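Structure incoming, see below.
A single protein chain has been omitted from the complex, and every remaining protein chain is retained in its original position.
So, subunit A:
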Amino acid sequence: MSLTEKDKAAVKALWAKVSKVMDTVGGEALGRMLLVYPQTKTYFSHWPDLTPGSEPVMVHGKLILGGVTEAVSKIDNLRGGLLELSELHAFKLRVDPSNFKMLAHCAMVVIAIMFPKDFTPETHVAFDKFLAAVALGLSEKYR
């Protein structure tokens, strides 16, 4: 399920709009993930506040979405481009890869809310493929 040129164009076009409100999208997506999939809270037991909209959530959400922006810029070689981030996730964070899907879903819910006309089924499939490819790139170094 590799990204076609059409997929890449759709992702870049969508991200051009999303990146303008990136800080909010990241925090919103992370907050929703922690609420909708409570098992994901296990990775953040060291945070004082895990409620949607709280400071640690918004700050961390911004960080994560920054990573996605980096991935968009490296869309032609995600596996190679994400090696450093993969090492971080593999050896330090050790996030079970199943969690990437849950965050991806919540990111898409937020994008659907903020950009209902742009997040058409065709854009959705391209973006879903892209996030799956990012997840794969992030898990590259796991084993």
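The working rule: a contact is a pair of C-beta atoms (placed from the backbone, for glycine too) under 8 Å apart; a residue touches a chain by one contact, two chains touch by 3 or more; residues count from 1.
We adopt the following convention: contacts and distances are computed from a predicted model.
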item	value
Name of the absent chain as recorded in UniProt (options "GRR1-like protein 1", "Dynein light chain roadblock", "LSM10, U7 small nuclear RNA associated" or "Hemoglobin beta embryonic-2")	"Hemoglobin beta embryonic-2"
Those residues of subunit A which, in the complete complex, touch the missing chain	28, 31-32, 35-36, 52, 105-106, 108-109, 112-113, 116, 119, 121-122, 124-125, 128
